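Supplied in C-alpha cells, the structure appears directly below.
Every protein chain of the complex appears in place save one, which is left out.
The block that comes next holds chain A.
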Amino acid sequence: MPILGSEEDRQHRKNQQLIRQKQMIELCRTTGQKLLFEGKYESAVPAALAALKFAIQVYGLSSIELVPSYLILGEASIGLNKLSQANEYLSQAQWTVLKTPECGNEIKSRLYRNLGLLEAARKNYFDALSHLSNDVYHSSCAYGTDDIQTSGGYFHMANVFYRQNRLDVAFSLYNQVIDIWNGHLSHLVDQRTREPEVTTGLIGQMISGDNANDIDVLGEAQEAEAIQVLNAVLELREQQTVQNASIMCKVYYTLTMLHFILNDSKQAEEFAGKAKTACENIVSGDAGMAEKISELSKAIEQIETPTS
C-alpha cells in the first residue's frame, strides 16, 4: 500500500492522472466516433459517456471540451431514433458553443453537422440544409473546401437533396464527395507506392513510428467514414438505371484505393477489375485513368505476394 507521499510525489501523481485522463478522453472519443460510422450507435453511447465523464473531471462542466462527447451522444441518439434525446444533447452542445466565442471552426462544423442530421431525421429538410450549409462553411474555414473533413458535410447534404428528390444536385454533391476522397486517397496511395519498402511491408495502421512521419495515415474514424460514405455512394450509383461509365469508374477506382490502403487486397482486386471494365466502357476513352488503374493493380499484387 502506498503511503501518502511527499508534496512532490502527490503533484507528480496528479499530473500523471491528468495525462491518463486526457488520453482516455481521446481514446473514448475516437472509439465512439468510429462506432458511429460503423452504425453501432448503441455501443457508441458508453464510449461517449466515458469521454464525457473524463472531460468533466479534467475541464469542468461548462468547458468546450465537453462538446465533442455531446455530439457523439447526439449522433448516437439520432441513429437510435431518439430524436428528442438527441435534441437535448445537441442543444447542450450548442449552448456551450454559443457561450464560448473563441470556439474553433472544427467543433462548430461538427455541431452543425449533427444538428443537420437531426433535422434531416425529423424530415425538416429545409432546416437540415441550413445546418449542413453551416457545417460545410465552418469546415471549409477550418480545413479547406476540398478536405475529407468537409466531404462529410457534402455527403449529408447530398442525402438530403436525394430525399427531396432533387437528384441533379444530389449527384453533383456525391460527385464532389467522391472527388475529394479520390484526391485524398490518391495522395495516400502515392506515398505508399513511391517507397518500395512500404509497399512490400506493412501498410496503413501498422506502419512503424519512423515511417509514420513521412506517411499520412487514415485515422480509425476516417477509415470507417470512408467505408460508409463510399459504399453508400456506390450503392446509389449502382441503383441508377442509366450509369455514366466515367463516374462509375471513378467510384470503383476510389474504392480500390481505399481497400488498398486498408490492406484488403481481395476487395481491392475486385474493385480494380470493376474499375477496369468501367474504364473500357468510357465512350471517349480515358488513357490516364486506365494507366492509373493498371499501376494500382500492380501495387496490389505486390502486397499480395509476400503474404501468400
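One rule holds in what follows: a residue touches a chain if its C-beta (ideal position, glycine included) is under 8 Å from a C-beta of that chain, and two chains touch if they have at least 3 such contacts; residues count from 1.
One rule holds in what follows: contacts and distances are computed from a predicted model.
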UniProt protein name for the omitted subunit, picking from "Proteasome subunit beta", "Exosome complex component RRP45", "Tetratricopeptide repeat protein 29" or "DNA-directed RNA polymerase II subunit RPB3"? "Tetratricopeptide repeat protein 29"
Touching the absent chain in the whole complex: find that residue among A:89, A:181 or A:253. A:89
Residue positions on chain A contacting the omitted chain are 20-21, 24, 28, 42, 45-46, 49-50, 52-54, 56-57, 61, 76-77, 80, 82-85, 87-89, 91-92, 95, 119, 122-124, 127, 129-134, 136-137, 140, 144-146, 154, 157, 161, 166, 168-169, 172-173, 176
